[in-house]
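Got a structure for you, questions after.
Note that one protein chain of the assembly has been removed; the remaining protein chains are unaltered in position.
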Amino acid sequence: MSTAYSDLPVVRYEGPQSTNPLAYRWYDAQRVVLGKTLAEHLRPAVCYWHNFCWKGEDVFGLGQTVFQRTWFAESDPVKAAHLKLDAAFDFFARLGLPWWCFHDRDVAPEGATLAESNRILDGLLEAAARKMQDGKVGLLWGTANLFSNGRYMSGAATNPDPEVFAYAAAQVKHVLEWTHRLGGENYVLWGGREGYETLLNTDLKRELAQYGRFLTAVVEHKHKIGFKGSILIEPKPQEPTKHQYDYDSATVHGFLKTYGLENEVKVNLEVNHATLAGHSFEHEVATACALGIFGSIDANRGDEQLGWDTDQFPNNHAALVPAMLEIIRAGGFTTGGTNFDAKVRRQSIDPIDQLEGHIGGMDTMARAFLSAAALYESGQLENAVSERYAGWNGALGRRIQAGASLDDLAAVVHAQGISPQPRSGRQERLENIVNAFV
Amino acid sequence: MSTAYSDLPVVRYEGPQSTNPLAYRWYDAQRVVLGKTLAEHLRPAVCYWHNFCWKGEDVFGLGQTVFQRTWFAESDPVKAAHLKLDAAFDFFARLGLPWWCFHDRDVAPEGATLAESNRILDGLLEAAARKMQDGKVGLLWGTANLFSNGRYMSGAATNPDPEVFAYAAAQVKHVLEWTHRLGGENYVLWGGREGYETLLNTDLKRELAQYGRFLTAVVEHKHKIGFKGSILIEPKPQEPTKHQYDYDSATVHGFLKTYGLENEVKVNLEVNHATLAGHSFEHEVATACALGIFGSIDANRGDEQLGWDTDQFPNNHAALVPAMLEIIRAGGFTTGGTNFDAKVRRQSIDPIDQLEGHIGGMDTMARAFLSAAALYESGQLENAVSERYAGWNGALGRRIQAGASLDDLAAVVHAQGISPQPRSGRQERLENIVNAFV
Amino acid sequence: MSTAYSDLPVVRYEGPQSTNPLAYRWYDAQRVVLGKTLAEHLRPAVCYWHNFCWKGEDVFGLGQTVFQRTWFAESDPVKAAHLKLDAAFDFFARLGLPWWCFHDRDVAPEGATLAESNRILDGLLEAAARKMQDGKVGLLWGTANLFSNGRYMSGAATNPDPEVFAYAAAQVKHVLEWTHRLGGENYVLWGGREGYETLLNTDLKRELAQYGRFLTAVVEHKHKIGFKGSILIEPKPQEPTKHQYDYDSATVHGFLKTYGLENEVKVNLEVNHATLAGHSFEHEVATACALGIFGSIDANRGDEQLGWDTDQFPNNHAALVPAMLEIIRAGGFTTGGTNFDAKVRRQSIDPIDQLEGHIGGMDTMARAFLSAAALYESGQLENAVSERYAGWNGALGRRIQAGASLDDLAAVVHAQGISPQPRSGRQERLENIVNAFV
Partner (left out) sequence: MSTAYSDLPVVRYEGPQSTNPLAYRWYDAQRVVLGKTLAEHLRPAVCYWHNFCWKGEDVFGLGQTVFQRTWFAESDPVKAAHLKLDAAFDFFARLGLPWWCFHDRDVAPEGATLAESNRILDGLLEAAARKMQDGKVGLLWGTANLFSNGRYMSGAATNPDPEVFAYAAAQVKHVLEWTHRLGGENYVLWGGREGYETLLNTDLKRELAQYGRFLTAVVEHKHKIGFKGSILIEPKPQEPTKHQYDYDSATVHGFLKTYGLENEVKVNLEVNHATLAGHSFEHEVATACALGIFGSIDANRGDEQLGWDTDQFPNNHAALVPAMLEIIRAGGFTTGGTNFDAKVRRQSIDPIDQLEGHIGGMDTMARAFLSAAALYESGQLENAVSERYAGWNGALGRRIQAGASLDDLAAVVHAQGISPQPRSGRQERLENIVNAFV
């Protein structure tokens, strides 16, 4: 079987000194750090959509197809989907990464009815299951595409038309069950249409309630079928809609609390979604960890000058060290992992560009993790933070935490003549410490 | 008594055709709309800080004082504070607006200890109470300044030093009690230092817990002293800190849920804070209303090209109609109101500029309200929205809301062959309808 | 002949009180203001691409086709193009606006070679010429699409491959000649691919020189064929590329100066491009006017919360008054006009939505113009500005303008003890004056 990727080598680790553009320089999968291999820590995954479905049309509809692949040329859609599946697993094998991710509509074309769509999908996922039998690549997560088809134009769960809600529910049922059958570690919901274009035609309160009902039904179904993986929501502030309800980690947490789902659902955090929401990625990770809903990550980067989701491969490891440190502090991934929700630039039209994009991204994540792990092991930041808050272990700190009233505290302040003096936050020193590990 | 404003006339309503720059053209306080006067609907307030404390230094520390006022020239700080108070109430009288707002440190200088600071403040607020006896101007809200003094450099409630927490608690106690005594309608907390500059020196989870404890103590004290007004949090995403915990309405709501305070605390929403957080103002209002925590507003505007809080007077009434409509739909203000958290531009150095800034702002808010009220009364948008979601009153909609499972819904979809077709959202028509009322 | 728009009425002016959603409320084409009709002042145009070529796919490739039109369903591309042309002129007739605009690839599909593409285009434009014979709609501008086809992926004039430059030159030649033949008032170049994705693979200096050469050749050809219209460049900072060379008015001006083209080329300014570049629209207009390169405008608006080109219909007339005032001050349009480079939202799938989008946009522009004209006639702003700079008509001002040296001026300052005092800029008053005309 020859695919677009057949001529490319299997990528191997060769170390930082390698000048081979098709080797890993930092991602040594079996290297043990903090008690686990890099592969176990990072749990890297390749996504289906950007790699095998995107034809190189421009964002914004301003540019036509530029990627030439056999499956785009094949006119029979089911045959094309099988060609694509073959190529995808061939690509996974070249990279040697242990996980993949998909949307239902990435893998299989739609039929005339949902039943027919399900049957076509079944055929493709049966084939995928056979390819996965050798155990080399597992399913990090599956998900249903509830945004491309025109029927979802005005929302899936939050559509003004309850038939769309029902259709979406039926679609999720099928993909959640397949995710379970394929041994998926997580099931993801990205609410790209769960938002609004204008408040003028929107009943915000009603739509939030619809969304809460939908998510509850998904959680109930997970338990019904015995799926042990995590249900993940993927925050994004806007794009394609003007405003999306899953804006960021804090917003999702408040939503989960409202519907009593904070122990059932976690978040899949994407770098570029964080920055579009006005946050650093480490902020989103730290917030999700503090709120107990951290699940998985979509590794990519945005462009600091552009206001849309560019989904570029990560290439600045220094910038990712703070987020990696937060993940390490929080105990690392459980069911989650590092999915490359990243695509080559449109001008990178050759199959080899895709390979090099993943190699660079993988090395960036590995190098960031290694830096963060060494920093963590040094204890330098951990000690500085502990020391900074040490006062909270003293008498006054404990009394406050135990519930002192304003009256209590005013009495203490007046009695003791408390007049606190500022202490340096030492930000520059801490930044220099981080750089010593980069 | 002669003040900076003594030569200015009392501003009166003269109608849209007036060419008098010192008259209201839209704010006819006693005009009855939707069953109440405009003054009752809008509850407009003048703030102390921007008007009487700011000396016209540049933001960013790049420009020196340019405002010449008697109280800035007086070297005795307590005398200066009384001169300022006289001028402030004179200014309120010129504008004829029914409410004012203050921070403790706006009104009175600090002393060497908190006790002395409290005594100085007492003297000034006693004087204010006497000025308020004629009932012409009431206190919309009071608040403690927990951000200017160097002791709050690294946070008030969220400081690494528990002594700062205690000091802040004692300060809030005093101002909350004075707010109660002055008949204040609300007590506001703006967490300008409750955030972080860098995650490298920050224990995010601990700081959130500190903040939860602080807010709980404030609510407990409110009940203890019998204050019937609302406790309001004022969301702002950043500035002065890199990240503030009260980022936006949704974030505050999640925080309140975590600490069981969602029925005790509401939000004071500022236009420019909303836009800095990446939201439209109407989004923040609609979200707070949907989540049941809408309280009050700070009327101002940002500059679309600038990334900081410019606090300009509102001057585009059309842009405010959607937010006004959300407020009307939610039943309007109860304890809240419309505080002009706005300042003249630095080059507007004369007292008359302050008067004209407020006149323009007041007219803008009044005109926006009148447009929104007429739009609301026409029922055109309300009907369009109801009709858009009408399907949710049908059998399938009711079944979903009652808790249909994924299995149930999949069965319905397959049995009925449901294949929903998109319907136009009619955004352009609705925008044109709004414009017919602007 | 039945088209998508056949069932829609011809839109007529009915005045501000009309409740007919298919009537103009402000655009009274024949109303005379400042010596010309509104139609003569605004010179409004309907564009081809957003209205008849876009199928309602999502930006970002996340959503499929939702617009159902006969020409999208027709499988023969030339027949489809003729159906589209029929519909377009039918739509123009419904709106009654006097101008249209097109790209070559909007109107006609490409053939296998440029020669064949030209022949197909000739067929369509011959048909368009026949439709234009009644004189009801003229061509505001034509342009060649140098961005959609994959060959332009890495630039047209600025491509690393000179064959692409040559191909683009040949394409522009054909469309420029057709624009001349159709009586076009302007020829526009939008450099959507004239920029870079990454500096790592880019020779910036060389690409600028290529672009200078290309533009020079276009100007030379214009003169050769006797085209009397204007050549316009359309500034845009980014999207689709990361950085576009025609960033904004000031950048284009510097570029034109470098190649000696500042008297040959003007700018076509778009509202949403201005805001993406970090400017207000009035800034871009004022800058272009001050630099002598103002040409035409693309009327639309962006979304203040979104970082991409949303191309929405203008709907806030107050926000457009300052730009209209700058245009009036500069003497108004000559060859330029007001092109609606705007599209309905994706959920607005019906033909009537397109009509209502244009009606709202047209009314917004007309109302903004009427406000600005009345403001201008009042002389209130003009007088305030003149008075503010009056000192420059005095002795010192004239001496400076005549070329006083630093030595001269230091001598004056010391001799006269000059110590200038600040004067209020009166921004709030001027804003209120503007609002009196909105």
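Each chain gets a letter, A, B and C, in the order it is written, and its residues are counted from 1.
Everything below uses one rule, namely that contacts are C-beta pairs under 8 Å (C-beta built on N, C-alpha and C of every residue); 3 or more make two chains touch, one makes a residue touch a chain.
Values in this document were obtained by computation on a predicted structure and should not be read as measured data.
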* Structure fact -> Within the entire complex, the undisplayed chain is in contact with A, B, C
* Residue in contact with the excluded chain [from C:S18, C:T202, C:T334 or C:S378] -> C:T202
* Asked: Which of A:D7, A:D122 or A:D350 touches the chain that is not shown?
  -> A:D350
* **Residue of C:H50, C:H103 or C:H174 in touch with the missing chain, whole complex considered** => C:H174
* Asked: Please identify, in ascending order, the residues of chain A that touch the omitted chain?
  -> 19, 21, 25, 66, 275, 278-280, 304-305, 313, 315-319, 344-345, 347-350, 353, 356-357, 359-360, 363-364, 422-429, 431-436
* Structure fact -> Had the left-out chain been drawn, it would touch chain C at residues 113-115, 150-151, 153-154, 159-167, 169-170, 172-174, 176, 197-206, 208-210, 213, 216-218, 220-221, 224, 237, 243, 247-248, 250-251, 253-255, 257-258, 277-280, 282-283, 286-287, 289-291, 322, 326, 381, 384-385, 388-389, 391-392, 394, 396-397, 400-401, 403-407, 409-410, 412-414, 417-423, 425-427, 430-431, 434
* Structure fact -> Even though one chain is not shown, chain B touches it at residues 54, 56-66, 147-150, 152-154, 192, 197-198, 238-240, 242-243, 276, 303, 305-309, 345-347, 349
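Following the convention adopted for this analysis, only the chains that are shown with their structure count from here on.
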* Asked: If you average the Cα atoms of chain A and of chain B to get two centres, how far apart are those centres in Å?
  -> 36
* **Inter-centroid spacing, chain C versus chain A (mean Cα positions, whole Å)** => 39
* **Multi-chain contact residues (two or more partners), chain C** => 66, 305, 345, 347, 349
